[in-house]
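The structure under discussion appears below in the form of structure tokens.
One protein chain is absent from this view; the other protein chains keep their places.
Up next is chain A:
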Amino acid sequence: MSNEINVPTMASLFAEGKQPEVLFWVGCAGSFDDRAKKITKAFVKILNKANVNFAVLGTEESCTGDPAKRSGNEFLFQMQAVTNIEVLNAYDVKKVVTACPHCFNTLKNEYPSLGGSYEVVHHTQFLKQLLEEGRITMEGGKFKGKRITFHDPCYLGRANDVYEAPRELIRKLDAELVEMKSCKTRGLCCGAGGAQMFKEPEKGAKDINIERTEQALETQPDIIAAGCPFCNTMMTDGVKNKEKEASIAVMDIAELIASADDL
């Protein structure tokens, strides 16, 4: 695996008078969380290999405000939103790709009425498009015959009706896609949404991520695939709780593709 990655920033391109075809919105988890940073890098490696002309905001990026809004702090959310929109509009951003469904949902749906309208896609949609355009190829050898189950992130699936892009990518890996008993429109939350990621759960009989992990384990998977850094954390914790981490990996779709290509 090579560690050389090329990550241009909007500021540096702007200084050269250039405009990238797409802005990669990394998100807070993708920037700071050790596990999610690996997803970020895997995605960048694919972008580099496909020669996608992209850039990141780097230190000019700030939280979209999603966890603040879902917590009820509309004020903080809108402050974050208008500040981000000012930056995005100053760079005349047209298209945004992000590996976080929460950023995806907020940028796509909740920024327009505050003055920020962009074409926003989730990285699985973007990767699927790259594949269709022949800009990346996928060798399935490594995952051939492996049982992979996909956990639908709520903010990608139910929230925005994106169910097929991640599944098509898994099928392209020659893997055996196995569905959990609750999937797609009826997919069970990992337990992190609505700002639950940042607090202790309320009193109950069980943690939500354990319930979801049990559903995933019923499919006897080799890999649990995710499309959200928060789901990834929750499912990873669930698998550890069940002491299955030696035999079952929790991986983002971008990581699957990057590792299939030995990136």
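General remarks:
We take it that contacts are C-beta pairs under 8 Å (C-beta built on N, C-alpha and C of every residue); 3 or more make two chains touch, one makes a residue touch a chain; residues count from 1.
Definition applied: contacts and distances are computed from a predicted model.
A single chain of the complex does not appear, and UniProt lists its protein name as "4Fe-4S dicluster domain-containing protein", one of "Response regulator", "Cu-processing system ATP-binding protein", "4Fe-4S dicluster domain-containing protein" or "ABC transporter permease". The omitted chain makes contact with just one of the residues A:69, A:128, A:151 or A:172: A:69.
If you put the hidden chain back, the residue from A:15, A:205 or A:246 that touches it is A:205. Looking at chain A, the residues touching the absent chain are 3, 5, 7, 9, 26, 28, 30-33, 37, 40-41, 44, 56, 58-59, 61-63, 65, 67-76, 78-80, 82, 105, 108-110, 113-114, 154-155, 158-161, 185-186, 188-189, 191-208, 210-212.
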